[in-house]
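Apart from one protein chain that is not included, each protein chain of the complex appears where it belongs.
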Amino acid sequence: MSGQRIVVALVLAAAALAAPWFAYPVFLMTALCFALFACAFNLLLGYAGLMSFGHAMFFGTAGYFYGHVVKEWAMPPELGLLAGVGGAAALGVVTGALAIRRQGIYFAMITLAFAQMIFFLCVQAPFTHGEDGLQGIPRRALLGGLIPTKDDRVLYYVVLAIFLFGYFAIYRFIHSPFGQILKAIRDNEQRAVSLGYEADRYKLLAFVLSAALAGLAGSTKAMVLQFATLTDVSAAMSGEVVLMALVGGLGTIVGPVVGAFVIITMQNYLASAGEFVLVIQGAIFVVIVIAFRKGLVGELTEWWRRRSAPRPAAGDD
Amino acid sequence: MADTLLKVDGLQAWYGESHILHGIGFEIARGELVTLLGRNGAGKTTTLKSVMGIVEKRTGSVTFDGRETVGLPSDQIARLGLAYCPEERGIFSSLNVEENLLLPPVVRPGGMSLAEIYQLFPNLMERRRSQGTKLSGGEQQMLAIGRILRTGASLLLLDEPTEGLAPVIVQRIGDIIHQLKGRGFTILLVEQNFHFAATVADRHYVMEDGRVVDMIASADVQQNIGKLQAYLGV
Partner (left out) sequence: MAQVALGLVNGAFYAMLSLGLAVIFGMLNVINFTHGAQFMMGAFAAWLMLGILGVPFWASLVLAPIIVGLIGVVLEKLLLKRIYHLDHLYGFLLTFGMALIIEGMFQWKWGSSGAPYPAPITGGTDLGFMIMPSYRLFVVVAALAICLATWYGIERTKLGAYLRAATENPTLVRAFGINVPRLITLTYGLGVGLAALAGVLAAPIMQVSPLMGTNLVLVVFAVVVIGGMGSIMGSIVTGFGLGLVEGLTKVYYPPAANTVIFVVMAIVLLVKPAGLFGQAK
């Protein structure tokens, strides 16, 4: 089993390294940004049991922060990323502290409402340039000129590194004592509280971490595509990241990555279909909720387990 | 039995993964008052719920007035003429007393009128505009019983109507159950309070671990008192 795992890991690593010679690097980078975004969202839902329907507010504003710092202030991209992450985290502290006062479906509605408020603010604020968006953000070299980023393939490895950093940060977090407590709170908040854990502080920290990583994804995307627009702060974007996590499999750690690649690929192919993309996305939501709630990764592991198990286990939920 | 109203045979029931009833059987004749006795967890409440069709899964046979009901949803079972008074009483807090009384629809002709019910329970008449759950425990129990008398149901399933009530109220409920039997209702009563059960019932079925293990007619209770005490662990 572990031998098998090492082989899988090696194949994946080789694929990730070779990918820009086989696929369009900008597409890959975009997909990686969304993958990180979806992982950040899933951290909150899968491990804290909180479904945010407003994660675009972190993703989108981080893009604006990055663009403003790099373009208007002519600062290096590292500071832009830092500003994006910091801004998203700060926004996460404020909205998170309020949203965790309610649970379940109300939490989803509250995050959605706050995201809408941020959207309206972005429409009005001068630094976002409203409908036009923040265009032509220069690509500057990283590490004081050491890494040139004009070449898409070079930038791809930077983005891959950022993605892996985020991904392993989530992995470490989930497997830390902190992540375990979070899961305990998700499964039975009353009990966790009676054991002396301050549930709200743990939830808030998970929320802020998730917001910060969504911010990292959003500012990286702005670095790659060189623009930041209202689309990335919109409710539609919040819905899209939910869809990615759902398609891949909620609560699985690889699911959101798979989901992000599937959805971005689909959007690429359907770019000419216009509004019909919405219909298809909606249909995917409906089909998954009705029939495949575990998502691609969840259903596949289930299928694999059933195939390799000598007898089907009864009473699976 | 000559005129069987309810016949249960090989009834099994589950809650999720747990198997609660392991094939029980009993019968009730028209006009009879029968109790289910047994310790906590013996499956008495589940038996009532299974007859009513509100457990997650049940198999076996439950015939009411000659009609098979396993496989019917609970609303259709109720419409055959069964009415259920749950252990937790199930008074609706968003309805006032009279709305609670009028809630169950009339399923058959021949039920009691609202006036008759108020005559039986004068307290409810006085408090008919109060929120249902603002009543005292005893009044709520009377409301829960009164509510199912209007519907024309011929079989009443009463789950522990005396639980947690003061002795004077228990006595009052006993009187009412007597009167209901006198009016021709068939009653299946679940009771923990054996002394109460002994005063009202014709026969007793004893349950243990999801099975019916004995049947004792009220007339034979005195001879079997030792056996009964062993069953009930008193």
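A and B are the chain letters, set down in written order, and residue numbers restart from 1 in every chain.
Definition applied: a contact is a pair of C-beta atoms (placed from the backbone, for glycine too) under 8 Å apart; a residue touches a chain by one contact, two chains touch by 3 or more.
Small disclaimer: the values here were computed from a predicted structure and weren't measured.
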item	value
Residue of A:143, A:193 or A:289 in touch with the missing chain, whole complex considered	A:289
Options A:105, A:143 or A:161, residue touching the unrepresented chain	A:105
Contacts of chain A with the absent chain, listed as residue ranges	51, 53, 98-99, 101-106, 108-110, 112-114, 116-117, 120-121, 124, 235, 239, 242, 246, 274-286, 289-290, 293
Chain B, residues in touch with the chain not shown (by the definition above)	52-54, 73-79, 83-84, 86, 90, 92-95, 99, 102-105, 107, 148, 151
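In the analysis below, only the chains that are shown with their structure count from here on.
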item	value
Interchain centroid distance [CA atoms averaged], chain A/chain B, Å	55
